[in-house]
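One structure, as structure tokens, below. Some questions next.
Only one protein chain is missing; all other protein chains are in place.
Up next, chain A:
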Amino acid sequence: MYSSSWNQETKLKLNDKVSASVNDMGSLIRHVVRSSKSPEMLGQAARNFCSQEHYIQNSSETLMKMGLIKAQFEFQQSAIERSVSSLEEIQDQLKTIQR
């Protein structure tokens, strides 16, 4: 009878001890994480990233517009090159008229 109650008491104490150890381990881990301040730093880094996203998007859109303008320049330049070939003929006609 005494041994069975002692056994029960031992089991309860062991149970409490194990629970306390596990809780202490959790508290220790949480304390280590909090004292390293890594959540704050990582959160700040993520916020900085998000704040720059608008500027990056604007730069990307500006570059796309510049690409379109470049393409238009190229079209116009090729049209000018095609038209330049008729300059000699125009000059000859002008010389004829001026005579």
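As a convention for this text, contacts are C-beta pairs under 8 Å (C-beta built on N, C-alpha and C of every residue); 3 or more make two chains touch, one makes a residue touch a chain; residues count from 1.
Everything that follows uses one rule, which is that contacts and distances are computed from a predicted model.
Novice: Please identify the absent chain by the protein name in its UniProt record; candidates are "Biogenesis of lysosome-related organelles complex 1 subunit 2", "NADPH-adrenodoxin reductase", "Translation initiation factor eIF2B subunit epsilon" or "Asparagine synthetase [glutamine-hydrolyzing]".
Specialist: "Biogenesis of lysosome-related organelles complex 1 subunit 2"
Novice: Could you pull out which residues of chain A are in touch with the chain that's been left out?
Specialist: On the side of chain A, residues 3-4, 7, 18, 22, 25-26, 29-30, 33, 38-39, 42-43, 45-46, 49, 56, 59-60, 63-64, 66-67, 70, 73-74, 77, 80-81, 84, 87, 90-91, 94, 97-98 touch the unshown chain.
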